[in-house]
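Up next, subunit A:
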Amino acid sequence: MTALIRLERLTRDFDVSKPWLNRVIERLPRETLRAVSDVSLEIPAGSVYALVGESGSGKSTIGRIVAGLVRASGGTVEIDGVDTVSAAPARVSEVRRELQMIFQDPFASLNPRWKVRRIIAEPVAVRGESTEGLSERLLEQVGLSAADANKYPHEFSGGQRQRICIARALASNPKIIICDEPTSALDVSVQSQVLNLMSDLREELGLTYLFISHDLTVVQHMADRIGVLYLGALVEEAPRDRLFAEPKHPYTQMLFDAAPRMDAFGREVEPPKGEIPDAINPPPGCPYHPRCPMATEVCWTEVPQTRHIGETRVRCHHAE
Partner candidate 1 sequence: MLAYIIRRVAQSVLVLLITGFVAFSMFSYVGDPVENMLGQERTQADVDRLREQLGLDQPFVVQYAKFLGQAVQGNFGLSYRQGRPVSDILSERLPATLELAAVSGLMALAGGIGLGIFTAIRRRGVGANVIMTLSLVGVSLPTFLIGILLIYVFAVQLGWLPSFGRGEVTDLGWWTTGFLTVSGLKALVLPAITLGLYQMTLIMRLVRTEMLEVLRMDYIRFARARGLRERAINFRHALKNTLVPVITITGLQLGSIIAFAIITETVFQWPGVGLLFINAIQFVDIPVMAAYLMMISVMFVAINLVVDLLYFAIDPRLRVDGRSGGH
Partner candidate 2 sequence: ETLRWARAGDALTLDPHAQNEGPTLALMHQMMEPLVLRNPDGELEAALATDWSVDPDNPEVWTFSLREGVTFHDGAEFTAEDVVFSFERALSENSDMKGLISSVASVEALSDYEVEITTNGPNPLLPAALPNILMIDKDWAEANDTVDVQDVEGGEETFASQNVNGTGPYMLVSREPDVRTEMTAFEDYWGAADFPIGYSDIVYTPIQNPSTRTAALFSGEVDFIQDVPVQDLERIEADPSLKIVSSPQNRVIFYGLNVSDELVNGTPDAGNPLADGQVREAMNMALNRDAIRDVVMRGQSIPAGVIMPPFVNGWNEELNSVSTDIEAAKALMEEAGWGDGFSIQLDCPNDRYINDEAICQATVGMLAQIGVTVNLNAQPKAQHFPLVNGLESDFYMLGWGVPSYDSEYIFNFLYHTKGDLYGTWNGTRYSNPELDEMTKAIAAEVDLEARDEMIAEMWDMAKADTVYLPIHHQVLNWAMDSDVGAAVDPDDQVKVKYFTAD
């Protein structure tokens, strides 16, 4: 199986320094925030790859780099065999057409002043192609009615809006859809509808998903392969069942333990220690070491390298 998307040592730094004059006067160094650090992964065609991690771990940034909305600072992004950094712009924009995105907030991702018809047809209209009947067809495909094309977004509920977003994403016949927390703003009952729809569409159209979420149960439900991010780094990656059966990285273990479970009535566990550190001044060595129960001296100083343990890739000195 060839990889449809391949990320190689992907890095993204944001310059969050104070303005020049402040730095000169207050003798401050230039500050950068490493939102994505040395991430390599492959997404085979037709599969669902999920990225999980807490807020600020760089999930969205990766998604946006792949989508071409944010430039990478280092590393390569290959889509369908085309290196988007070095290939000719025309070629790049061509492969990018194969790629669409669904966003987290269904209320903010639809232009409130546009009719649904226009919203859905936009990706096609931009290229000057005919959009006759397109919106109506797509609306029915995502389980709404063709007559809805004449309405404005505010006339729809959250779940319905997310369907409209999906319809828009499908308009240009993409191969890849990047879903940035597509259901985290939705109720469980609606979430199930949207997740089912996405699964159905995947089967019908043979889509590939890069699925971003912080909800482990959703990820478990949807993904074939899961990458766990912590402070921009991919700390663990494994096929779904492997990961859930045998989490290797202590951070992954912590996430699993902390996540509330429907069957854990009155569970009394020691909650995890600490919070995610400031991304501008990450701890040296393994970024997780201040919170890690297994941390030893080596974790304080040395950045762990990616190791393969069976099907799992993990970045931890102590995982086995």
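As a selection rule, all candidates are chains of the complex that A comes from, given by their letters.
Everything below uses one rule, namely that a residue touches a chain if its C-beta (ideal position, glycine included) is under 8 Å from a C-beta of that chain, and two chains touch if they have at least 3 such contacts; residues count from 1.
On a predicted model such as this, the values are computed, not experimentally measured, just so you know.
Touch, as defined above, links subunit A to just one of 1 or 2 in this complex, and that is 1. Against candidate 1, the residues of subunit A that register as touching in their complex are 18-19, 21-22, 24-26.
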